[in-house]
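A single protein chain has been omitted from the complex, and every remaining protein chain is retained in its original position.
Up next is chain A:
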Amino acid sequence: MKKTILLPTDFSIESLTVLKTVLSESATEEKFDIILLHGVHLTDSITDLLFYSKKKIINQFVSEEFNEACSVIQNKYASKINSIRKDIFTGFTQSAFNNYAEATRIDEAYLPEQHQWHFDKRKSFDLVPFIKKSKLSVQQIGWNSNHNIPEKGKVAEIFFNGVPSHS
């Protein structure tokens, strides 16, 4: 069965825990198209908008470590993952979000239970209220959040973060 799922992210390694959990708990025959979505305030400058490039904006946020961690997960669940896409949402209104969800055919959304977003409030905004108000089926994922670990922000973080391992 193919599913498109939406995960809000702040492009921190810790936020990938949601993805890791969803995948580890899913049934074996399921296949996912994954959208990692980040809410971004678009610039007001007309010259910046003239040279607007979604890829460039995403690259501003995404670190090398995040990409590596993504590919670690992708390799682990290679048979379950159809695609992982990083995207930005730039709308202001609930209906804009509903349109986005409809256009990208999102089936489900997964939210972190108590994760504090780490982003610059001037550039990004929280997508959780939009997701909660929309008609998408929403699931909360929780884990033992631990901010004070040595490997914070490194690829290593994805390996140990409270999700029970199956070995």
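The rule is short, and it goes like this: a contact is a pair of C-beta atoms (placed from the backbone, for glycine too) under 8 Å apart; a residue touches a chain by one contact, two chains touch by 3 or more; residues count from 1.
We take it that contacts and distances are computed from a predicted model.
*Asks:* Of the candidate names "ATP-dependent helicase", "histidine kinase", "Peptidoglycan-associated lipoprotein" or "Monovalent cation/H+ antiporter subunit D", which one corresponds to the UniProt protein name of the undepicted chain?
*Replies:* "histidine kinase"
*Asks:* Using the document's definition of touch, tell me which of A:K3, A:K31 or A:K76 contacts the absent chain.
*Replies:* Of these options, the touching residue for the absent chain is A:K76.
*Asks:* Check the options A:D48, A:E68, A:E102 or A:D126 and report the residue that touches the missing chain.
*Replies:* Checking each option in A:D48, A:E68, A:E102 or A:D126, the one touching the absent chain turns out to be A:E68.
*Asks:* What is the set of chain A residues that contact the non-displayed chain in the whole complex?
*Replies:* 20, 24, 67-69, 71-73, 75-79, 148-152, 154-156, 158-160, 163, 165-167
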